[in-house]
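With one protein chain held back, the other chains of the complex are shown just where they sit.
Here is subunit A:
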Amino acid sequence: MSKLIMRGVSKAYGATLALRRGDLTVEAGEVHVLIGSNGSGKSTLCKVLAGSVRPDGGEILIDGKPVTITGPHAAREHGIGIFYQELSLAGHRTVAENICLPDMPGGIFVDRKALEIRAARYIALFETVAGEGFSAEAVVENLRADQRQLVEIMKALATEAPITIFDEPTSALDRAQVDRFFDILRGLKADGRSIIFISHRMDEIFAIGDRVTVIRDGETVGTENIADTNPAAVIRLMVGGQDELAAGASAPPAAATDRKAAVLKAENFSGKGFANVSFEVAKGEILGFGGLHGQGQSAVLRAIFGANLAAGGTITLGGSAFTPSNPRTAIRRGLAYVSGDRSRDGIIQGRPIIENATPIHYLRQKLQLARPAALAARVKPALEALHTKFGGLSHPINSLSGGNQQKIVIARWLIDRPDVLLLDDPTKGIDLSAKADLFSLIRKLAEEGMGIVLYSSEDAELLNNADRILVFNGGSVRRELTGADRTRYNLYQAAYEAA
């Protein structure tokens, strides 16, 4: 009998279907790898199991018995422990307290002795590789990223749950730490525990996994024995039959022929989350940034725009040097930045559409006062070019759908045309027709001579719209895909190769 069976699990966030049909069968005493591209639903599947997300449908069986998991606490009672990819640590608490947080020893009073003894047991596992400054009393906030990740691992181990999920537990760890961790996992496996393991590093998956389940677009597409397969076959399973879809007719082989002067050039550009990134964007070109989510693509774009700090390297804008310092200077130099995180970077909540469409116009024209009618005359054509649906310019922006809000945010950059448009996953959470409108506009802007950098976490968008694709992995550019090389297979291969 299988330890865990999940059948037909589904979950939708609003209109977005995160998980269509998740199936997963895990045996006792195995390390079961879960793999899939960005947003394929593997994290959602794990969160359902861990109780932090309620599924819309499907069934879960543990030891053959159907269970309903109502919350994280219930999940623990069913014997499920989890390592959270985004960590779940209390920054001001000590390492020991964090390790024992889910289940503090003692009754009303914390049994300090027991807590320290229990924490010490898990800290000892990593003693040789944890590095300087790591101790039971250390405050988590003061630890390095890899040490914090170790604490989260210890916290997951301390649950001693028969089924333990590790959602990308190794992203910040060094070689020695990973080796130690894998030794521990092998020990757990020998004790008959079930491990669900998510990683994007092919070499790790083949080093530790027993079986692998592939999820594509919210659906489980297959489970293989690691011994009977190879990385290329796994990537092919992830890609599915979608390869033909790539690099379709919609993207003309533009750039190669007219290598005009670069409007934006980065050389050895480095900062937090990325290092030594070099690229050029020509006038009229759409340069794609691809790869797994959070490999530095967004960080590069924000640093160029001056929203994040850059550490080194040079940026050249239209032939002259440019030092990114803050968004105001970037905007004055003709840069534009649109992010998918509209509530953080884009819209001004609760204010009218016209105010949301004009802040860049005010800045670039150094306006202090403006007649609404004169502004409206400029805003309207920009909104119409995007097929924006809105009631009136004075309506609050919150009255619009996500897609139309994003169009307003883009429209603000079109009144005074920038030279370079930086798109940071711009289609997050917007509907299909708005996406289509957006990409046809982007292509039009490129044809009119704008240089465009497009980062998208949806691989299909990238393959269909970018003239060239730089695949990011671990904060640097791993590979450049041009022309006929722009296939899903090549994209995945570069993205999943060991960093």
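Everything that follows uses one rule, which is that a contact is a pair of C-beta atoms (placed from the backbone, for glycine too) under 8 Å apart; a residue touches a chain by one contact, two chains touch by 3 or more; residues count from 1.
Note that in this section contacts and distances are computed from a predicted model.
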The complex lacks one chain in this depiction; which UniProt name from "Cytochrome C", "Insulinase family protein", "Gfo/Idh/MocA family oxidoreductase" or "Autoinducer 2 import system permease protein LsrC" does that chain carry?
"Autoinducer 2 import system permease protein LsrC"
Sole touch to the unshown chain from A:Asp23, A:Glu97 or A:Glu204: residue A:Glu97
Can you say which of A:Ile108, A:Ala190, A:Ala227 or A:Ala373 touches the chain missing from this structure?
A:Ile108
Would you mind spotting which of A:Arg21, A:Arg144 or A:Lys272 touches the chain that isn't drawn?
A:Arg144
What residue numbers in subunit A mark contact with the hidden partner chain?
50, 52, 71-73, 75-76, 82, 84, 87-93, 97, 101-104, 106-110, 112, 131-133, 139, 142, 144, 155
